[in-house]
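Entry: subunit A
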Amino acid sequence: MELHTIQTAIVAALIVVGSAFLLVGTIGLLRLPDVYNRMHATSKATTLGAASIFLAGFVHFDAQAEGLSSLVGIVFLFVTAPTGAHMISRSARKMGVEFGLGEQWPSRSADDGTSEDADTE
Partner candidate 1 sequence: MSAIVAAPLLVALGGAIGCLLMRSRPRLLRGVSLLGGVGYLLATVALARAVFADSDAILVYYLSGWQAPYGITLVADRLSVIFIGLTAIVSLAALWVSVRTIDASGQRISYHALYQFMVVGITGSFLTADIFNLFVWFEVMLMASYVLVVFHSGPEQTRAGMQYVVLNLLGSAVMLLAIGGLYATTGTLNMADLARRLAEPAAYGIAPGPVLGLTGLLLCVFALKAGLVPFQFWVPGAYQAAPPPVTAMLAGVVKKVGVYAIIRLYFSVFAVATIPDSGGLSVVAGEPFLVVFGGVILVMALLSILLGGIGATGRNNLDELLAYSSISQVGFIVLPLAVAATTLPGDSLFRAGVLATIVYAIIHGFAKGVLFLVSGAIEDHVGTLEFSQLGGISEQAPVLSGAFFVGGLTLIGIPPLFGFFGKLLVFKVGVEAQNTIGWIAVGATLIGAILTITYVTRAWERAFWGPPNEFVEELTVSPSVVAVIAGLAIIIIALGIGFQPVYELANGATSAVIDTDAYVRAVLGPESAHAIGGGLR
Partner candidate 2 sequence: MTTVRKWPVIGFVLAIIWLFVRGITYEPMRFVATMLVGLPVGLAIAYLTRDLYGESIDLWATLSGTPAAIRYLGRFLWELLTANLDVAYRVLAPSLPIDPDVVAVPLRVESDGAITTIANSITLTPGTLTMEYDDATNTLFVHAITGNNDVEGVLAPIRAWEDLALVIFDEEADPADPAPEWPPSGGDDGGE
């Protein structure tokens, strides 16, 4: 009973935290000025939000079948989410999406042909 209540409380807390970060990520997505800055919000807050909710699932379903796959899910999220952000931001620059707040690409990158694109934009 007691244990159950604590477990429930943890789950609830994780859900609250997770939801909050999901919300933060999305607000960032809406508020921040360009795609690069927006990605800061989504890659961190949204990932953590989802992971937190996964964790809630882990706690809720004990450490048995379902719970353990939550852990796999969390790991998966942490491995893939930043990679996705990396791919998108890299591609965005390659296709010439301009920096919104005057960011400068570090100069000297003769062999990185794509940076020229960014510079010429």
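We take it that a contact is a pair of C-beta atoms (placed from the backbone, for glycine too) under 8 Å apart; a residue touches a chain by one contact, two chains touch by 3 or more; residues count from 1.
A quick word on the picks: all candidates are chains of the complex that A comes from, given by their letters.
Worth saying up front: this structure is predicted, and the values here are computed from it rather than measured.
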item: Given options 1 or 2, the chain of this complex that touches subunit A; value: 2
item: Candidate 2-touching residues of subunit A, taken from the complex the two chains share; value: 20-21, 24-25, 27-28, 31-33, 36-37, 39-41, 43-45, 47-48, 63-69, 71-72, 78-79, 81-83, 85-86, 89-90, 93, 99, 101, 103-112
